[in-house]
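Here it is, the structure, as structure tokens.
With one protein chain removed, the remaining protein chains of the complex are shown where they sit.
Now for subunit A:
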Amino acid sequence: MDTTIAVRGHGITKVFGDVVALDHVDVSVAQGQIYGLVGPNGAGKTTLLGLMLGLAVADEGDLEILGTSVGRGLPAPDGVSGFVDGPGLYPTLTAKQNLATLLSLQPDDSLAGDVGDALEQVGLTEAGDQKVRGFSLGMRQRLGLAAALLTKPRLLVLDEPSNGLDPAGKRQVHQVLRRLAAQGVTVVLSSHRMDDLEALCSEVTILAKGHVVFSGPPKKLTDDNHELDYRLRALDPSAAHAVAAATPGVRVVQDSDAVARPDNDVIVVRARTAALDELLARIVRANIPVRELAPVVSPLEAAFLSLTDQPALTGQEADQ
């Protein structure tokens, strides 16, 4: 067994009745890595996270968690923590009481963290004595993370940890996860937010209908140089439109929609990276001030949509 691997799964299959949730999935997560799982609804992300947390056992395949085989009759080892489908919190208890009750379930007191410290890490110190009933979704998410931290995990499994977080909360959670990874804690998370995965994960696995359709560093996806839609905001949109239309490899899309929008200084162009570089050079040469040039959807998201056979959004839909 390789002790530098926190999670190793081979040929994992999980079936619910007639539904194959996971179909011979391979997964390998190194210790200290932040690892992303992404996929459309029903892709099998939660099922895979549930297997890692010991909520269920695979019907086929082998799964090792922190160097220990898990499966029927083989429980997940100490040091695994996290949540799926939202943090489980008791609304009639305060934040501190929720953490304290969880702390009381630790079989070994030496493995238990400090409630105050956990609350501080997720920025909920001042809300510690409030009942969870009154917490926002973002606060619940952060408290769920605090609960997971309390058990001093070596493997942290989080399902949609950024769900409901405001920008400040999201930044705080990201900081916590990065710090944990730097300390050697392995983090496996799922998210629908491609920006989260790009910002945090050193590797991602894209699941679709129970199959792995991609696995590797996010950069590998964006390096594949797919044709993407870009939003171009210029001081003189008509001139920019003319330049774009004349640039080889560049197509202006959603022309009429863009004009109809209130911010009608925006045009949307579709191009590969090289053609986009050429367009930018021409616009500069034409002395047209450019205020914004950005992908309508991120490269990772575009790759995700492409790999999972999801209908791509138009530029306008993506903005909405």
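The rule we apply is simple: a residue touches a chain if its C-beta (ideal position, glycine included) is under 8 Å from a C-beta of that chain, and two chains touch if they have at least 3 such contacts; residues count from 1.
As a working rule, contacts and distances are computed from a predicted model.
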Task: Protein that the absent chain corresponds to, by UniProt name, given "Tryptophan synthase alpha chain", "ABC transporter permease", "Cu+-exporting ATPase" or "Ferrous iron transport protein A" - done: "ABC transporter permease"
Open item on the list: One chain isn't shown here. Among A:Asp26, A:Glu126 or A:Asp195, which residue touches it?
Closed with: A:Asp26
Task: Chain not shown: contacting residue from A:Ile12, A:Leu37 or A:Ala76 - done: A:Ala76
- [ ] Pick out which of A:Ile12, A:Leu37 or A:Leu66 touches the chain that's been left out of the picture.
- [x] A:Leu66
- [ ] With the missing chain put back, which residues of subunit A would touch it? List them for me.
- [x] 1-6, 8, 14, 16, 26-33, 46-47, 50, 53-56, 66-69, 74-93, 97, 101-102, 104-108, 147, 151-154, 180, 182-186, 202-203, 215-216
